[in-house]
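There's a structure below that I have some questions on.
A single protein chain has been removed from this complex, and every other one stays in its place.
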Amino acid sequence: MLEILLASLLSPVVLAFVLGALAVAVKSDLEIPEPLYQTLSIYLLLAIGLKGGVALSKTPLAEVAGPVMGTFALGVLTPLTAYAVLRKLGRMDRTNAAALAAHYGSVSAVTFIAAQSVAAFAGTPSEGFLPALVAVLEVPAIIVGLMIAYARGDRAGSWQEALREVVTGRSIVLLVGGMAIGWVAGAEGTAPISPFFVAGFQGALMLFLLDMGMTAARRLRDLRAVGPFLVAFGIVMPIVHGALGVWVGHGVGLSTGGAAVLGAMVSSASYIAAPAAIRVGLPEANPAYYLTASLGITFPFNLTLGIPLYLTLSGWLA
Amino acid sequence: MLEILLASLLSPVVLAFVLGALAVAVKSDLEIPEPLYQTLSIYLLLAIGLKGGVALSKTPLAEVAGPVMGTFALGVLTPLTAYAVLRKLGRMDRTNAAALAAHYGSVSAVTFIAAQSVAAFAGTPSEGFLPALVAVLEVPAIIVGLMIAYARGDRAGSWQEALREVVTGRSIVLLVGGMAIGWVAGAEGTAPISPFFVAGFQGALMLFLLDMGMTAARRLRDLRAVGPFLVAFGIVMPIVHGALGVWVGHGVGLSTGGAAVLGAMVSSASYIAAPAAIRVGLPEANPAYYLTASLGITFPFNLTLGIPLYLTLSGWLA
Amino acid sequence: MLEILLASLLSPVVLAFVLGALAVAVKSDLEIPEPLYQTLSIYLLLAIGLKGGVALSKTPLAEVAGPVMGTFALGVLTPLTAYAVLRKLGRMDRTNAAALAAHYGSVSAVTFIAAQSVAAFAGTPSEGFLPALVAVLEVPAIIVGLMIAYARGDRAGSWQEALREVVTGRSIVLLVGGMAIGWVAGAEGTAPISPFFVAGFQGALMLFLLDMGMTAARRLRDLRAVGPFLVAFGIVMPIVHGALGVWVGHGVGLSTGGAAVLGAMVSSASYIAAPAAIRVGLPEANPAYYLTASLGITFPFNLTLGIPLYLTLSGWLA
Amino acid sequence: MQTVPHRLVTIIAERGVRDRLLDAVHQLGATGHTISDVQGEGSRGGRAVRGGPSVKIEAVVTRPVAEQIAAHVAERYFAHHSVIVYLQDVEVLRGSKYAPHNQGA
Amino acid sequence: MQTVPHRLVTIIAERGVRDRLLDAVHQLGATGHTISDVQGEGSRGGRAVRGGPSVKIEAVVTRPVAEQIAAHVAERYFAHHSVIVYLQDVEVLRGSKYAPHNQGA
Partner (left out) sequence: MQTVPHRLVTIIAERGVRDRLLDAVHQLGATGHTISDVQGEGSRGGRAVRGGPSVKIEAVVTRPVAEQIAAHVAERYFAHHSVIVYLQDVEVLRGSKYAPHNQGA
C-alpha cells in the first residue's frame, strides 16, 4: 500500500493539484483562464471517450454486459445509501440530502481518469472499456436523487428540465460522442489523431489538476459553514462506496486494476453534471453543501488517499 | 467511390462534425469557447502555411508556375459564373449576388485541409505546395465580387477598406507568413516545431470540426429564410466548380490527389475572409444569404459528399 | 558569429516574432486571444520549471552552489549599475530610474528560453539547472529597485505589497512550483507528461513569440515619447550587463553555452514580474518608460542580436 | 449631436438558456444584441465552481420593447433558472436603428 | 411590470485584488455579483502590456450598500492599486432579491 500511495502522491498530476492549492493559500495571482479550463475539460472527456470507444470496438459484448449491469445497480443504490446516512445520521433536511445524494451517487470523471493512471502506474492497468461505465454511472444517481426530492413534493424546480440538462450536458455528449467516434473509426481510423489525444493526455491532465487544486482550495473557505458532519461524510461515505465498488467490480469479473478504478468511480462525487442538474431541478438546495463536500473534501481525499486505498483493497480481494 | 466515401465519412474528423451538429440538435450546453476557436484557426492556418513553405522550398519554381496560374484563372472565373447563375437563374438582386459570388469564388481553408487529409488517406496524397494555391485563390474572387457591385454603382461600402481587410486579414497573414517562415527555415529549421505543428494537426482539426458542426447546425435554422433556390445553388454550384477545378488541375499537371484537392478548394465557399471583406465593402448585402449558403449548405456538403466525389472524378480523369 | 547570428535570426521562433511585428505594421486584424497568451505563458513557465527540476534532481548541490551565488550577486549589482547610468548619464528622476533599475536587474523568462534554444542549436547546450538561476535572478533586483526608491522617501506605494506581489506572482509560483514537481517526480515520474511539456515546447514558444512581436511593435509607437537616451540605454545596458553575465558565468564554472545563457538572462529586462511589482510599489513611475524600454527595445534587441553576441563572447572566453 | 433616449436591457443567465433567450429578445423587437462571457454568484451559488460560466446579454431597445423583454424573462425563467435582468437609460445616436422593424419575427 | 430602482456598482481592478474585493462586496451586503475579464488603460498604464488583464465586478445592490462599497474601495484601494469604481441607476424586477439579507457575513 505504502508504495502505491507514494507513487500516487508523488506523481506530477497530484503534485500539480497541491501546487494549485498552495497558490491559492499564498494568494498568488496565478489564474487558469476560464477558456483554458473549458478547453481542458472538453479535451479530457473527448479523449477518454475516444479511448473507451476504440477499446469497446475490440471487446466482445458479453464481456461488457456484467460490468455495465453492476455499475448501473451501484448508480441506483449509492444515492439511496447516501440519502439515508445524511437524513439519519446527519439530520439534514430533505432537499439538501437529496441534492447531496445525487452528487455522491454520480461520478467525477477526473477521479476516474486519475484512478486509471495510478492503476496503470501500479502495474495493474484497468480494462479499456471502463469509460463506458463512467457514462452508465453518471445519469441514474441524478435521477434517483431528484426522484427522492420530487416524491416528497418539493417542486420548485422542473424535473424534465433537470433530466434534459444531464443527458444533453456536455460531459455526456463528449463522453458518449467520443466513444461512438472511437467505436466507429476503430484503432486504425483514430491513429492520425492519437498524437493529440493520447500522447498529450497526461500533460493536459496535469494542467487541469493545477486548476482543480485552486478550485478545491477556494472551496475550503466554506468548510466552517458546512460543519463537521459533512466533513466526515465527505471522507467516510467515499470509503464505504469505494469498498462496495471494488467488491462489485470483482463480482462482475473485472481485473484488480479495473475493480479498483470502479471503486474510485463509485466513491467519487460529481461536480460537473450533478451541480448543473440540481441547479435546475432542485434550485432550493444550497450549493455550499454539495459543492464544498464534493469538490473541497471528497475529490482531494480520493485523489491523494482514496485511490491508493481502493487499489490496495482490490489487491487483497484478487 | 463508395470506399473513399466511407473512409471519408467514417473518419474522426467528419464524425466530430456530425457530433457537433447533433449537440446543437439536442440543445446540449456544449460550447467551444471563442478563444479556443480562435486558437485552433490560428494554429491550423499557421500549420498549413509552414508545411506548404517547407514543401515550396524543395520544389522547383517551374513546377509551381502552372498550378499558380491555373488557380489564379479559376479565382477570376468562378465568381463570374456564380454571379451569372444567381442573377439569371436565381433572379437575385445585384448586391446579394455579388456578395455570394465573392464567397463562392474564394476558398474555405478548412475544406482544403479536410480534402488534403482524405486524399492522403485514400492513397493519393496531394502536392506539398498546395497551401500556396489557397493563398492565390483566396483574394482575386473577393476583388472580382466587389468590382461587380461597384461597377454597378452600389457604393455604401468602401472598396479600398474591403481590399485592405482581405490582404491584411488574419487568414492571409498566417497562411502567407507561415509559408514564408517554412520556406526560409526549411525542413531542418522547422524540425523542432514539428511535433507541435505536424503531429498535433489532425487532433486539432477534429476539435475545430466539432465547432464547425455546431456552427453549421445553428446556420441551418435560417434555411427556410433563404429559400429552395439557394439550397440548390449551395450544392450544385460547388459540384460544377469542383469538376472544373479537377479538370484544370489535371491540365496544369497536378497529380490525381492534387487535382482533387484543387477541385475541393475551387468548389468551396469562403466563410472567414469573404464575410469580413463583404461586411466592409458591401454592407448592404444580407449575411443570412451568404453565411447560410457557405456555412450551412456548401461546407457540410463538401465535407461529406463533395470531397469523395472530386477524388473519384479525379481518378477517372487520371 | 555570423553563422550563429544567421541560425538564430532564421529560426522559426525569431521569424514568428518578425511576423507578429509585421502584422501590426500592416494593421492586420490578427490577434492572439488573451486566454491563449495566458495559457502559453503558464505552459512555458511550468515546462522550464519541470525541466530544470528534473535536471536539478540529477545535479550534485556543489555544482549548483557557485552559479547560484554568482547569479544572486548579479541580481543585486545590475539594478545599481542601471540606476547609476540612468541618473548620471540620463538625468532621469529618482522614481523612474529606480523603476527601470528594477526591470533591468530582473530577468525576462522568454529571453532565457530563447537563449537556451539558440545555444543548443549552436552546438553548445547550457546546463540543465539554469531555470533555477532564473528564479534566483528574478526577485533580488526588484527588491533593490524598490529599496532605492523607498530609501529616498518616495512612499506612494506599499513596499510589503510589492514584495508579496513578486514572490507570490505567477511567474515565481509556476517556475519554482514546476521545479519542485520535476525535482520530486524525477525523470521517470515526469516521463508520462513529457510529450506534452517537452515535445510541444518549441511550437508553443513560436506562437508566444508571434504575440510578443505584436506587443513589441505596439510598444514602438511610444518610442518618440521616451526619447533617444532611453533607446540607447535599452541597447547598451544589456550589452554591458550581458558581457558581465558571460564573464561571471565562466567564473563560476558554467560551460560556454551556460555562460552565454546566463549573459542573456542578466542582460534581459523583466516585463512580467517587475511591472506587476512596480505598479504596486512605485505607482508614480511612468509605465511608458519601463515598458517601452524593456518590451519595445531590449527584448527585440536581445532576441535578434544580443543572444548571438553573448554566445560569441562566451566562445571567446572559453 | 442628436441623441435619443433608449433603454439598455441587461440579462445575466446561465449558458444553457442562451439561445432561447436570444431568440426571445429578437422576437420581442430588439434589432441587435451584444453578448459576453461572465462568471457570477447569486442566490443559486457560483464562485469557485468552474465550468459554470454565464452569459451577459445586452440589448439597446425602445422603452416598450425593454418592458416586454424584462417581463418575458421574469415569467419564463425566474422560477427555474439562474437569470437576472435589469434596465438602464441610455442615449444613442441614430435612434431609428433600434426601433423594431419587424414585430413578428 | 413592477420595476424597482436600485444601484449598479461597477469596479474595475487589477486581478490580484479580485478575491479581496469580492469578499468585501458580499460582506457589505451584495447578494450576488457578476465578473468578467477585461483589459484596460488608465493612469497606471495598460495598453500593449500583455499578461496584465483586469476584472470588472458588477453588483446590483440597494442604494446604501452601493455607497458603502464605493467608499470601501476608495479607502482601501485607491492609493496602491489600479482600481476604479462607478455607480449607475438601474431598475430591477424582484427588488427583494438584492436586499442585504445578512449584514454580517
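Chains here go by letter, A, B, C, D and E, matching the order in which they are written, and residues are numbered from 1 within each.
Quick note on the criterion: contacts are C-beta pairs under 8 Å (C-beta built on N, C-alpha and C of every residue); 3 or more make two chains touch, one makes a residue touch a chain.
The model shown is predicted, which means the values in this text are computed figures rather than measured ones.
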**Item:** Residue of B:S41, B:S57 or B:S268 touching the missing chain in the full complex
**Value:** B:S41
**Prompt:** Hey, which chain D residues sit against the chain that's not shown?
**Reply:** 1, 3, 6, 8, 22, 26, 31-37, 60, 88-94, 97
**Complete:** Touch rule applied to chain E and the missing chain gives residues 10, 12, 36-43, 46-47, 54, 56, 67, 70-71, 73-74, 78, 84-89
**Request:** Touching the hidden chain in the full complex, which residues of chain C are there? Just list them.
**Result:** 27, 29, 31, 33-34
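FYI, only the chains that are shown with their structure count from here on.
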**Asked** Since chain A and chain B share one sequence, what rotation angle in degrees maps the C-alpha trace of one onto the other, as a multiple of 5?
**Response** 120
**Equivalent interface to C-E, taken from A-D, B-D or A-E so that over half of the residue contact pairs match** = A-D
**Fill in**
Cα centre of chain B to Cα centre of chain C, whole Å, reads 41
**Gap in Å, rounded to a whole number, between the CA centres of chain E and chain D** = 20
**Message:** Where in chain B do residues touch two or more of the other chains?
**Reply:** 27, 29, 31, 33-35, 195, 199-200
**Request:** Would you give the residues of chain D that are in contact with at least 2 other chains, written as numbers and ranges?
**Result:** 16, 37, 39, 46-47
**Prompt:** Can you name every pair of chains that touch?
**Reply:** A-B, A-C, A-D, A-E, B-C, B-D, C-E, D-E
